[in-house]
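Shown here: the complex without one of its protein chains, the others still in place.
Going by the order they are written in, the chains are A and B; count residues from 1 in each one.
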Amino acid sequence: MTVAAEDGIDLFIPHVYDMVWSAIILVIVALFFYKYFLPKFNAIFDERSSKIEGGIENAKKAQKQADEAKRKYEDQLSTARVEASKIRDDARAEASHIIADARSRADAEASQISQSAQRSIESQHQQALVKLRGEVGTLAAALAGRILGAKLQDGAVQSQMIDGLLDEISDNKQ
Amino acid sequence: MNIITLAEVAGNLSVIGYGLGTLGPGIGLGILFGKAMESTARQPEMSGKIQTIMFIGLALVEVLALIGFVAALVIK
Partner (left out) sequence: MVGVAGIHMLIAAQGGPDLPTVDDFLPPEILFQGTPFAINRIILVRIVATVAMLLILGVSAHRAKLIPGRWQGVLEMGVSFVRDNIVYEVMGALRGRRYVPMIATIFFTILVFNLCGIVPGANIAATASVVMPLVFALWTMVQYWIAAVREKGLGRFIRDEVFTPGVPWPVYILLAPIQILELLVIRPLSLTIRLFANMISGHLMVATCLAFAQYWMIESADKLMGIPVGATWFVGGLLMTCFEAFVAFLQAYVFAILSTVYINLSYPEQ
């Protein structure tokens, strides 16, 4: 072991070779950091942040597109819904229309049928009446002739009597 | 072992001097960091500025202890 004769102050006295080596090392290290290490890492940091920013931008764009598509679909859906309800309404209106039509047509037909039936009944009635009148006249004349016999040879009295009878009948009838 | 060797003090007085010299800076550092923490707790948004000022203070306080260290080594 050496004698500890060196003063503590020697610690603070710089040696020339120490300075030389310190300076050389400092310059080398500083050059390394200034020219290579930090630019490299800064480039990586920048690239990464730009990548992240780009990623966020892309995500935003995709989100926007999705939103747009969704809105479009929703629009389409609502228009389709409106259309469907319109069609349904139309169909319903048409159906009621058809029903009403059919009903009115049936009504008309029914009334026509009943009218024609009425008319035919009336004409048959008329026919029957006319026929009856003729038959009743001759029948009554024959009947009266038979009853009265010869009393009524005078044609004039005969026809006068028949007419009066007929009028009475028709008056009664009315 | 006689009475004289029993009472012998080995070493160097400058070490004791340095020990005394650290007392002041020690207290100073305690106050400095304590206050810095306190003010950071009160106003966290000022922490950067407080830290900067704290380090300036630290440099000033530590100079005293460092002078003590150098003196202990240099003065025989």
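Everything below uses one rule, namely that a residue touches a chain if its C-beta (ideal position, glycine included) is under 8 Å from a C-beta of that chain, and two chains touch if they have at least 3 such contacts.
Every value quoted in this text rests on a predicted model; they were computed, and no experiment measured them.
Across the complete structure, the visible chains that the omitted chain touches are A, B. Mapped onto subunit A, contacts with the missing chain fall at residues 1-2, 4, 6, 8, 10-23, 25-26, 28-30, 32-34, 36-38, 40-41, 44-45, 47-48, 51. Touching residues on subunit B toward the chain that is not drawn are 10-12, 14-15, 48, 51-52, 55-56, 58-59, 62-63, 66, 69-70, 72-73, 76.
Assume only the chains that are shown with their structure count from here on.
A separation of 90 Å divides the Cα centre of subunit A from that of subunit B.
Those residues of subunit B that touch subunit A in the shared complex are 70, 72-74, 76. Listed in rising order, the residues of subunit A touching subunit B in the complex are 7-9, 11-12.
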